[in-house]
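All protein chains but one are shown in place.
In this document, chain identifiers A and B correspond to the written order of the chains, with residue numbering beginning at 1 in each.
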Amino acid sequence: MWWQDQIRMTTRGRGFHTLTDEIATKVRESGVETGLCHLFLRHTSAGLCVTENADPEVQRDLERFAQRLAPDGDPLFQHDAEGTDDMPAHVRNLVLGYQLTVPIHAGRLGLGTWQGIYLWEHRRSSMRRELLVTICGQSGSAALNKL
Amino acid sequence: MWWQDQIRMTTRGRGFHTLTDEIATKVRESGVETGLCHLFLRHTSAGLCVTENADPEVQRDLERFAQRLAPDGDPLFQHDAEGTDDMPAHVRNLVLGYQLTVPIHAGRLGLGTWQGIYLWEHRRSSMRRELLVTICGQSGSAALNKL
Partner (left out) sequence: MWWQDQIRMTTRGRGFHTLTDEIATKVRESGVETGLCHLFLRHTSAGLCVTENADPEVQRDLERFAQRLAPDGDPLFQHDAEGTDDMPAHVRNLVLGYQLTVPIHAGRLGLGTWQGIYLWEHRRSSMRRELLVTICGQSGSAALNKL
């Protein structure tokens, strides 16, 4: 059983955009009870990740960490066709994630209590972003589901 | 063919806990010959990864690297609700991995000779951790298996 859809959004500059509820809705729509939900960001200058969903300070700390790891205008980088945040965005994309798979258990995303799914915009300006969502699995519980 | 289970463990502070044999057993139990084994850690302050399995010095070097990347008590971070290792653990989770898929070939994990699967505890104290294991595939060799 296979299901595929996309998510299109316009980001509002650097920062986290929650996707958890939207992905959870797609899992419900798919009818899959036991399976996998794969998410793929079709860009190399933004990110896709699961991280802490409770204290907004965590996201600000992650953003500070990313800026220290690959600062805008870093003299190490030559590629700056789209500005001082161009190459840092490619580095952040690679190090911090652009694709992931979340298990589906009992018809729902198998996230832990403190986990959320986020698109992390790495560019400073507003950007159009596209995400492919591929869900596979079976509609009943797994023949050998041991949970 | 879908199969799902979980692994629960109590870690003993920061460091690597091998999971290779336990996951290999689950793959055998599943009966899948050709497929994928997906592992998902339901936490944002520990890690899950494949890395070198032969020289224990590699793990100590990786731990040193992680401590340099995001030191405990790093003044960059504001979020310290659970101590000086709280935010570093979230950074390590994101950069060093929390979910992965390993191929199944001929009924076994398709790991290379020097690869092992590890849970990497990023917190200093003992923690309870939960991992979702989702296995899918077919029981015979793939119709188009070219290996």
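Everything that follows uses one rule, which is that a residue touches a chain if its C-beta (ideal position, glycine included) is under 8 Å from a C-beta of that chain, and two chains touch if they have at least 3 such contacts.
Note that the coordinates shown come from a computational prediction; the quantities given were computed from them, not determined experimentally.
Asker: Using the touch definition from the top, which of B:Leu19, B:Leu96 or B:Leu119 touches the missing chain?
Answerer: Residue touching the chain left out of view: B:Leu96.
Asker: Given the full complex, what residues of chain B touch the hidden partner chain?
Answerer: Residues in contact with the chain left out: 34-36, 49-52, 55, 57-58, 60-62, 64-65, 68, 95-97, 100-103, 105, 110-115, 136-138, 142-147.
Asker: Need a quick check: the contact residues on chain A for the chain that isn't drawn.
Answerer: The list for chain A reads 1-6, 29-31, 38, 40-44, 70, 76-79, 81, 87, 90-91, 93-95, 98-99, 101, 130, 132, 134, 136.
As a working rule, only the chains that are shown with their structure count from here on.
Asker: Taking the mean of the CA coordinates per chain, how far is chain A from chain B in Å?
Answerer: That pair's centroid distance is 19 Å.
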